[in-house]
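Only one protein chain is missing from this complex, and each of the others stays in its spot.
And now, chain A:
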Amino acid sequence: MIKWIVLFAEVAAIGFILWWFFGQHTTETAQAAVTNQSQSVDIEINGGYSPETVVLKQGIPATLHFTRKDASSCLDHVVFSDFGINQEVPQNQTETIQIDTSKPGEYQWACGMDMFHGKVVIK
């Protein structure tokens, strides 16, 4: 009897994992606050990035402020491969990254090990 309960519980757990990690879930998106010919977004690093998608206006100098709350060494760098940026973000510190907004498009960023991703949309 107990084995049947365990079996059902485990199958349910597998189903939950599939739904939780692979199901469609909305990601947090933030529009940059534009002030006086500059725009900036604050991004918190904690088990991933919030927001995960940042929308910037083309042609206005932009800065992203990354603050790492997470202790994991998985998240200790922010890498923009398109811009050649590889910035270390020490825990509980804020690092500012300048983004070149001259060309519209989608630019991915990732953690140092390419496990977590976020993207900047310039339009």
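One rule holds in what follows: a residue touches a chain if its C-beta (ideal position, glycine included) is under 8 Å from a C-beta of that chain, and two chains touch if they have at least 3 such contacts; residues count from 1.
Here is the rule we go by: contacts and distances are computed from a predicted model.
The protein name that UniProt records for the chain not on display, among "Putrescine-binding periplasmic protein", "P-type Cu(+) transporter", "Ubiquinol-cytochrome c reductase iron-sulfur subunit" or "Sarcosine oxidase subunit delta", is "P-type Cu(+) transporter". The chain not shown here touches chain A at positions 3, 6-7, 10, 13-14, 17-18, 20-23, 25, 46-48, 50, 52, 69-75, 79-81, 83-86, 112-116.
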